[in-house]
Structures are given as C-alpha cells and as structure tokens.
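For this view, one protein chain was removed and the others were kept in their places.
After this line comes chain A, so read on.
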C-alpha cells in the first residue's frame, strides 16, 4: 500500500541553486503509529514530524532526479514546455526508486518510486515490499491524469489552488493508498466519471 503521495518542485540541474525544494501537494494515507516515546507528544509535534518526513523525501527525490539528468547528459529540463498541447512522453521521463531505511525518516523501512516531468516531481512512498511494477504504472497514470486535468503544461497554471481536483483523482485512482490493477478500459470509465464530477 501507499503511505504517501507528493508533488514537489524540481530545479534544473545545471543552473544556479536559487530557492528551496518546495512540496506543492502531499497526501498521507493513514498515519504511522507514534514511536514508543516516553515523553508525551502533542498532536502538533506529530504533524510537524509528518511534514518534515515528506519534505525529506522531496529533497531526496530532487537530488536523485538531478543526478540522473546529469548522468544521462540531457540538457537541463525546460521549465516551460513548447506548447500546451504537447504530449509529454512519460515513458521517457526520468524515473527511479530508492529505499529509505527504518527511522530515516519514516519509522518503518519504505521504498520511494518517483517520476520527474518538466519542473515537477511526483513520488509515491510505499511500504517495504510492494509490487513495484504496479506502483510505477500507477504513478505514471496519476501523473498523466494530473497533467491532463490540471492542464499543468499551460504556461500560467499552478496546482496550488486546485487541490480539489488532485483529491478527486486520488480518491478514484489511489483510494486510501490502495494500488489498483486497472486495465485501460477501467481507467477510461473512471476518468469519464471524474470528468463528469469535475467539469473543466
């Protein structure tokens, strides 16, 4: 099962570092049990920990993506696509996986599967022994849906004030973090349902 899904910024690899890696959206499905800590921990502290865990993942994904881009010798990612109709070939987008050890930052060991498209990174934080082929496929599907339905390729759209759409997509395609075996037709039907509930 998926523990968390996040979208964050990716800065171009070969340019000057200005600013920080920002988490634009994150959704944690269920919560880790609080560690066995004798000190009473407030709800606020748990929330802070959760946010920092997500940020740690985002930073690590960003550096992995940057290193992969550099290693493949591709030019730095275009921050603006050529046109808003251009299909981004997701099968060729930089992607990868890495393991997070226990206590670093999550209590349990977890695996992260990530995908980088233009200047956005999409990542799934999974339990340790998940079906990675399914996770990869699901991540590609989510990315495609988000790019299409939020029209992220158009120059001035941002996803910051469109969380309802992201939530709508997640409730259908990754309900409560459950990875679904959806064949193409199921995906089409679900997508039609979503478009009906969220008219463009």
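Basically, a contact is a pair of C-beta atoms (placed from the backbone, for glycine too) under 8 Å apart; a residue touches a chain by one contact, two chains touch by 3 or more; residues count from 1.
The definition used in the following text is that contacts and distances are computed from a predicted model.
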Complex member absent from the view - protein name from UniProt, among "Adaptor related protein complex 5 subunit zeta 1", "NEDD8-activating enzyme E1 catalytic subunit", "DNA primase" or "Aminotransferase class I/classII large domain-containing protein": "Adaptor related protein complex 5 subunit zeta 1"
Candidates A:110, A:149 or A:162 - the one touching the absent chain: A:162
Touch residues of chain A, complete complex, unshown partner: 1, 9, 19, 22, 24-34, 43-44, 46-48, 51-52, 55, 63-64, 67-68, 70-75, 79-80, 91-92, 95-99, 101, 118-120, 127, 129, 131-134, 136-137, 152, 155-158, 160-164, 167-168, 171, 175-187, 189, 197-198
